[in-house]
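To start, the structure itself, in structure tokens.
Every protein chain except one is present and positioned as in the full complex.
Now for chain A:
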Amino acid sequence: MDQSEIDALLAGGGKPSKKPKAAAKAPAPAPAAVPAPAPAAPRRPSLDEPQKDGSGHVISELDTVTSVTERESNKVMDQLDQISRLVSRQQQLITDMMTHEGAQSPGAQQAIHEVMSAGKEIQDKVFEAMDLMQFQDITRQKLERIVHHLRQIHDYIVDLLGTGLKSESERPSISHTIAQTGTTPDENKAHADAVIEAFKSQKKG
């Protein structure tokens, strides 16, 4: 089994390809509708460039997924930022309106207060949605773990067969201990606080 066959095996997850080497080494077709990603951390590959070390289309695909989700998450954040700014502007306009001569009747003041209150609720929901975007980073780190394991398998096969593929050294370290899916932020906090307290007590003692 040569390098192209190892790559093809990782790409397909099944039997090694019997394609000619040149075909097996050909880069994966780039997703046509997806534009180039926004600048991010240096390890992220361009969407239309396969990994230079040819270490497998599976890894390349996973990198693409993380790049695309990060880019799209930032677009969602842009939209939320814009909504937040618009709501702030609206609140300011309503505040100005409250002092207007024609808005002094109790009915008008009551209506204005209700609009202000609804605006604040929208603002709170926007902030809540922004906080929920943390899922992108957590999912990305879970994918990094999968990539890490794939690379270990890849490197093992390469070592076994004596070919000379180099490992990529620019990936982030991976989290071996991501909190279980479904763990709430409050549970995370309670856990971390308990460990910190125990650590501090031990240090004092």
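Everything that follows uses one rule, which is that a contact is a pair of C-beta atoms (placed from the backbone, for glycine too) under 8 Å apart; a residue touches a chain by one contact, two chains touch by 3 or more; residues count from 1.
Rule of thumb we're sticking to: contacts and distances are computed from a predicted model.
Visitor: Can you tell which of "Chemotaxis protein CheY", "Molybdopterin-dependent oxidoreductase", "Carbamoyl phosphate synthase large chain" or "Branched-chain amino acid ABC transporter permease" UniProt lists for the chain that's not drawn?
Guide: "Chemotaxis protein CheY"
Visitor: If the missing chain were put back, which residues of chain A would it touch?
Guide: Residues of chain A in touch with the missing chain: 38, 40-43, 70, 73-74, 77, 127, 130-131, 133-138, 140-141, 144, 170-179, 183, 185-186, 188-189, 191-192, 195-196, 199.
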